[in-house]
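Here is the structure we will look at.
What you see is the complex with one protein chain gone and the rest in place.
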Amino acid sequence: MSERNLVRPYGDQMDDGAVQLSFTLPVEFGPLAREAAKKFCEKLGFYEVTIATMEDLSEGYTFFVVYGKTDVAVDLSSIKVIAPKVQRLPREKIDELVLQKLKRPIVVVGATIGTDAHTIGLDSILNMKGFHGDYGLERYKAFKVYNLGAQVPPIELVKKVREVGADVVLVSQVVTQRNIHIQHLTELMELLYAENLRDKLLVIVGGPRITHELALELGYDAGFGSGTTPSEVANFIVQELLKKRGL
Amino acid sequence: MSERNLVRPYGDQMDDGAVQLSFTLPVEFGPLAREAAKKFCEKLGFYEVTIATMEDLSEGYTFFVVYGKTDVAVDLSSIKVIAPKVQRLPREKIDELVLQKLKRPIVVVGATIGTDAHTIGLDSILNMKGFHGDYGLERYKAFKVYNLGAQVPPIELVKKVREVGADVVLVSQVVTQRNIHIQHLTELMELLYAENLRDKLLVIVGGPRITHELALELGYDAGFGSGTTPSEVANFIVQELLKKRGL
Amino acid sequence: MGRPTIRLDSKLVEYARSLAKKITDDVQKIIDEHSTVSTERATLRLLGVDGVVGEDRIPLVNVVLDKLKEWNMLDQGAFKPVVNAAIVLDKDVQQICEAIADGLDLRTLPQPKRQVYETFSKKLVEEALARIKRKSEERDALLQQLGDPPKPYKYLIVATGNIYEDVVQARAAVFQGADIIAVIRSTAQSLLDYVPYGATTEGYGGTYATQENFRIMRQALDEAARKVGRYIRQVNYASGLCMPEIAVMAALEGLDILLNDAMYGILFRDINMLRTFTDQYISRLICAYANITINTGEDNYLTTADAIEKAHTVTASQLINEQFALKAGLKPQLMGLGHAFEINPNVEDSLLYEIAHAMLSRELFPDCPVKYMPPTRYMTGNIFKGYAMNTLFNLVSSMTGQSIQLLGILTEAIHTPYMHDRYLALVNANYVFSAARHLGDEILFKPDGFIEKRANEVLRKAVELLEHISDVGLFSAIEQGIFADIKRSREGGKGLEGVFKKSEAYENPIRSALEHELGVRR
Partner (left out) sequence: MGRPTIRLDSKLVEYARSLAKKITDDVQKIIDEHSTVSTERATLRLLGVDGVVGEDRIPLVNVVLDKLKEWNMLDQGAFKPVVNAAIVLDKDVQQICEAIADGLDLRTLPQPKRQVYETFSKKLVEEALARIKRKSEERDALLQQLGDPPKPYKYLIVATGNIYEDVVQARAAVFQGADIIAVIRSTAQSLLDYVPYGATTEGYGGTYATQENFRIMRQALDEAARKVGRYIRQVNYASGLCMPEIAVMAALEGLDILLNDAMYGILFRDINMLRTFTDQYISRLICAYANITINTGEDNYLTTADAIEKAHTVTASQLINEQFALKAGLKPQLMGLGHAFEINPNVEDSLLYEIAHAMLSRELFPDCPVKYMPPTRYMTGNIFKGYAMNTLFNLVSSMTGQSIQLLGILTEAIHTPYMHDRYLALVNANYVFSAARHLGDEILFKPDGFIEKRANEVLRKAVELLEHISDVGLFSAIEQGIFADIKRSREGGKGLEGVFKKSEAYENPIRSALEHELGVRR
């Protein structure tokens, strides 16, 4: 498989391009809806479109499960994986490195900002306990952690950053409906610039729907998504911060 | 809703274009696979692509569940529903009509052809019992039914057609893997032409993955898909046959 | 439909209840000494005060409360000064409040005769209660007329942020088989110390709870209910800074169920405990009188704490919530205590644990319409796996005879439900509830088997916890992080500034009347 560059979805034969879709159309259940669904899939580039089921959601909506095939292929050689680059050092090594080079623990301030009340994700990065058997930042000698919890207004976070002389800001965003996270994250970043704090800091965002790509777009130093382990974050922080501080 | 012409998939806001996809890529589980999946969906025209899950199928394959949004829309006014046109007459009416106009029952020969062994679909159109409380053709005075059953070679079917002087041929095709049904259906149609029988006959195909469109493409008079009821078929036969016979 | 039974140690059950009673007795003493801005605003709302003021659309009741505070008149409650003014100025209460917004200063007014005040208040209170009673009787009549669907009721949420979009989604859900529709609130609302006004179309992760939104949804649901020929219940959320007011609005608009739990606000919204326990009391009085079922939030504990390890915290909290509810005159029939199917699906025999926990809730609270929450925490982006988990969740519910089933949504880990996500939830529940209709009648759990043992073990641990709480007091227990692994301090949290100690002069005839009517006057 590994030498193949052009890849297509696979059902049961290489390059059959088989894909399953499901969606609702705002069309009354009936033959017209079926055709509309088929046409829609064809416009997406599918052929041999099978409407596996079509069900009446009432109120003029119809639900479809569709199987189709496509010739759309992705060239693997053209793909650049955008992800925070991290070398994986063990905790003891990190602790040693920081105390030796920085001569003091890295000061980390964490918060779930805006109206978001989901703390579990951030907690599992910060708390002693950590995530999936991987210890959180509080367990490292290398970090001094301030966890502000949930629903923290960006302005409060900025205050704390100043107060404790933070090196790193960790924000979590879990609710993404109507892109509210973008709003929150933009607000924070603008404040940090306005307060002239941005440059000194590593500013990192995480959450199940956060990607590194999005984080960079919003001016953050890194983004961590679903399933992130604390040690990944610890490694990233240490390596980037020492670089940033020229150490 | 009914005045809208341009429709897009609907998640929770009109025109949000939300669609769920799932597929497998022949790419080793890992960051590259994730990017490849994302790129693939983007090439299909999706944005805000969320890789909801990505799971290792082993052996160099990765499975994805994805949600994305699309601007692709379908213009309802441009859609022609291709379906057999049928007026819905009750059984008694059909019986009356046929005996009055044709003066004899319509002779129907049915079979599942080729290697296909699925008889239930055809049986539910032909047998007394019928389908979902709708009686089968055998229950009508208007039809004389010969049900040849499954795995009938097209040549055998043609023989029977001649032998009983059939008016209508009903074939069923359920297995569609590697398009074997197309092969079977083409073979039958070619035979019917070769034997000079095509013109006199109504030739109808049915099966869960059969569409009227496909049937017409293959030179059949009609195609009936999933959930067809016997009375739909009865009505179609009678109305078309009387037309064909100029009655 | 029957359900299997298990034997609980009945002495222990009794003891547990006595502990919970003691714990809540202690808290109730503190509650009785306090009132809150929202309690007072709720009182005004019950007197018919409505509307907003100015460009900022600040609710009139908030404006009045702010004034009373400014005038240092709050510690006697809002009822007396406002009603007094109405008497001496010969206006109705609404007009007085509007006048306050326009500048009327109550400090300058004379006092009416006590006798006149009392007669007048009595009338006002009677009118207020009658309004609630009327609405509740109306609902009852419709329920009788349309008929109650079989249990477990299928409960679905809508959460588009736009009430009109919500209506479409809700109606569709009803036609697809939903029995209960809840409109989730916008993410920030529970922290607002006022209730937004009017029909709203812009919320995040939910739609604002406003009286007008309640009305719009009620009308839509009743219409749909008539079409499908079964009564449809409407739910909204009271927990938060405005518990009492939302209870009033719900009573006035004929809602059937309110999420109503101070513990939820404290733990998950960081609301001050004194504030919200005080709010909870009056809001539950209103629910009890309005025949509104409350739903408590113990299920949420298991989103942050482990569902096996901390199962007993759910039980302990249910027992406490039961006592709080009794104190507010709620009958068991109106106590929708919370629990949840939240065990890690990778745990071997997780289904046996879930059954044991579900059975424990049933045996402890046989007459309560317990609210059973679906798996959320361990749902992943694998919507298929999630759908299988929801299938077993539905099965356990049916098998153990649960009452209110929040249907699990296959996209729980991804987004707030799309229209077809909800549809698929109903397809699942409709299938399982029908296929397993009489399963509960036909199976027994092995006596002294895993399920019975586990249920008793959880009960035992709950009792130990209750003993501890009863020793240190509920407030301290919460400070210790006993519930949901979350610690909250007595002095911390939102809304403490809205609590005040009642003075000698404090009066709230509506509260008194409710207590009297409900037979809980202390």
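Labels A, B and C are assigned to the chains in the order they are written; within every chain, residues are numbered from 1.
The working rule: contacts are C-beta pairs under 8 Å (C-beta built on N, C-alpha and C of every residue); 3 or more make two chains touch, one makes a residue touch a chain.
This is a predicted model, so every value here is computed, not measured.
Undergrad: Of C:Leu410, C:Val458, C:Val499 or C:Leu514, which sits in contact with the chain we cannot see?
TA: C:Leu410
Undergrad: Using the document's definition of touch, tell me which of C:Glu126, C:Asp441, C:Asp471 or C:Glu491 contacts the absent chain.
TA: C:Asp441
Undergrad: Per the definition of touch given earlier, which of C:Lys385, C:Arg460 or C:Arg490 contacts the omitted chain?
TA: For the chain that is not drawn, the touching residue is C:Lys385.
Undergrad: Could you pull out which residues of chain C are in touch with the chain that's been left out?
TA: Residues touching the hidden chain, for chain C, are 345-352, 382, 384-385, 387-392, 395, 410, 424, 427-428, 431-432, 434-439, 441-446, 449-451.
Undergrad: What does the interface between chain A and the hidden chain look like in terms of residue numbers?
TA: Residues of chain A in touch with the missing chain: 10-14, 18, 20, 50-55, 65, 67.
Undergrad: List every residue of chain B that touches the chain not included in the displayed model.
TA: Interface residues of chain B facing the absent chain: 22-24, 55, 57-59, 61, 63, 115-117, 119-120, 149-151, 175-178, 180, 208, 226.
The rule we apply is simple: only the chains that are shown with their structure count from here on.
Undergrad: Using mean C-alpha positions as chain centres, tell me how far chain A is from chain B in Å, no decimals.
TA: The mean C-alpha positions of chain A and chain B differ by 43 Å.
Undergrad: Do you know which chain B residues sit against two or more other chains?
TA: In chain B, residues 10-11, 14, 18, 20, 50 touch at least two other chains, as defined above.
Undergrad: Could you list which residues of chain C touch at least two other chains?
TA: 159, 381, 413, 415-416, 418-419
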